[in-house]
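Everything below concerns the one structure shown next.
Note that one protein chain is taken out, while the other chains of the complex remain in position.
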Amino acid sequence: MNQPILAASGLSLGFDGRTVVRGLDLALDRGSVTTVIGPNGCGKSTLLKGLCRLLKPQQGRVLLEGRDIAAFPQRELALRMAVLPQTPLAPSGLTVTELVTRGRHPRQKWYQQFSVGDEAAVAAALEATDITDLSEVALEDLSGGQRQRAWISMSLAQESDLLLLDEPTTYLDLAHQVEVLELVRRLNRELGRTVVMVLHDISLAARYSDRIVAMKDGVIMAQGAPSEVVTPELLWEVFGLRAQVVTEPTEGRPHVIPLGQESVASSV
Amino acid sequence: MSTAVLPATRHPEARRRRPGQGFLLAGIALAAALLLSVMIGGLETSPADLWHAVFTPDGSVADVAVRELRWPRTLNGLAVGACLGVAGCLTQAHTRNPIADPGLLGIYSGAALAVVAGSLLGGAVLEAAPAQAVLAFLGALAASALVFTVGSASRHGVTTVTLVLAGAAVTALAGGLVSAIVLSNDAALDTLRFWQLGSIAVRGGMLLSILPFILVGLALAALNIGSLNALALGEETAASLGVDVRRSRTLGVAAVAVLAACAVTLAGPIAFAGLLVPHMTRWLVGLDYRWQVPVSAVLGAAVLLIADTAGRVVARPGELPVGVLLAVLGGPFFIYLARRKKLVTL
Partner (left out) sequence: MRGWVLRIGQASFVLRPRALLVGGCAVLVLLLAVLAHLMFAGRPLAFGEVLTGLSGGPGAPSRLILQVQDFRLPRTVAGAVAGACLAVSGALTQNVARNPLATPEILGVTAGASLGAVAVLVLAGGGAGGLSGAAAAVGLPLAAGLGALLFGGGVFLLAVKRGSDVLDSNRMVLVGLGATAVATSMVTWLLTLGDVTNAGQALTWMSGSLNGKDWDTVSPVTVVALPLLLISAFVARWLLLGSFDDNTARSLGLPLRWTRPLLLLLAVLLAAVGTVLAGPVAFVALVCPLAARQVTGTVVAPLGVTALLGACFVVVADLVAGFVLPQALPVGVLTTVLGAPVLIALVLRSQRRTS
């Protein structure tokens, strides 16, 4: 069945009386990695929140596996979707393991507080983000990057088919950014997880996604394969950025070279 | 003097209020409040009577009522309201907490303890209004000095948290002592229950004596304005903008202590004003402290006078205490402000 796993239809989202996302249609195929890019304030995070029901639609609806997302009980939704919001806050004193274990919450019951499956999932999640040796450290004692990886770990422990990540690479150095994106790719290719991300770095987005969705002012300006979407014309139109786009040698994906006032595009 | 930076509101599109308009509104409210306060009372007076009393006094009953009773009372209310408004504004600014009020420096408990101790130890002499006023003043200042001292005892000097904690401790201990005293001494209890009602009726003509202190307090507050906008962005950011955080906090606490002590001296504890007025001010003029502080003064005076006047109207020819009216009118308004969509954080 080729029904998209997650779809938005005529979706309008907003808060405090404003509308940030207008009449948006989007379909995400199962097993794909989609990244949403766009300038600040274009509605990327709002869209993500709408897709996982953290925001109620003003108009239109979101369909999860063909069913209206509003009909799902909270716990069932959590079983199918793992979301990492932008600025998560945990109570102080929580250790990494305790945080990651929270990811098992949708599967736990009062008489199943920590099953064998839970334990295994937590261990696997910790290893996937390479923080097993930090497992007993309190979150506030970690560096920004380590903390980010712990949060990602928690989302992984949920073991859900869908993974929605809102700017997961913000505090990470380049090595760790790549590590996280490689992990996402592995989860996608080896375990068939569907991923939706919001990223700032367009080149990295192009390299690690199957589809790019470019947004501006609450509407989708372009969507499709990275090589189709990431073009100098689009970069100018959506971001107001003068840039040259080259094809990088490792995977043949588009790579953005920003042109400042002074630089001139080279003929590479 | 650091550049006054507008602190960011939580919602980027918060409607930018024009502060000038807000200030004007507050001013109009104050003018109306002053007028009403002088005109309304047990004796029916018309605007003509008012004119008569001000410009051509001849000792008639109406003249006496206006000049000897209502005008001093109105001035009292003006002073107390302004003090409480500014003190409340600064307290919330320095603690960055919209539910803080000057009481957290132990002001009211300290004053109460002094008043009650005076009754216990000094008997009738110390229960007279002027003596009570002096005791309240000293008690309030002593308590806030203690809070400040304890609050700056930690390694990092005075921070918001240590101040709040020290305040809670001093308030609790003073409160415990007050309870212990009044529950074992009826005279002290009698003194306390009437004193703590709060009233801007003139008791002992303290306004002139307290005026210098009020001016000092207002001056300290004015000096503090410059750093408040930067402090609202966080201590580290403020420091990088050139603000001496420690000095600013000390100045702020001193201003709050002096102003609140003056208010308590003149009118007893009217706690809700210090909490309510800053919220109304923010609603009118937004977050820029260059506007918040002066408007708090104006609005505080207006609100207090209106509450007092309402108290005289509602229970004519008697009066309901200003504190009750303030809470009964202001409480629901406070709740209304809380339920608005845009909840501004400090």
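Going in written order, the chains are labelled A and B, and every chain counts its residues from 1.
In this text, a residue touches a chain if its C-beta (ideal position, glycine included) is under 8 Å from a C-beta of that chain, and two chains touch if they have at least 3 such contacts.
What you are looking at is a predicted structure, and each value in this text was computed from that prediction instead of being measured.
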Point to revise | Touching the absent chain when the full complex is considered, from A:Arg18, A:Arg67, A:His105 or A:Arg189 | key: A:His105
**Study point:** Selected residue (touches chain absent from view) among B:Ala201, B:Val313 or B:Val328
**Key:** B:Val328
Point to revise | Option touching the unshown chain, where B:Ala32, B:Val61, B:Ala128 or B:Val161 are the choices | key: B:Val161
**Study point:** Contacts of subunit A with the absent chain, listed as residue ranges
**Key:** 49, 52-54, 56, 73-75, 77-79, 81-83, 85, 87-95, 97-98, 101-103, 105-106, 110-116, 118-119, 140, 158
Review point. Given the full complex, what residues of subunit B touch the hidden partner chain?
Key: 98-99, 154, 161, 164-166, 168-169, 172-173, 175-176, 179-180, 182-184, 186, 189-190, 193-194, 196-198, 271-272, 275-276, 320-321, 323-324, 326-328, 330-335, 337-339, 343, 345
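Note that in this section only the chains that are shown with their structure count from here on.
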Review point. In whole angstrom, how far does the Cα centroid of subunit A sit from the Cα centroid of subunit B?
Key: 50
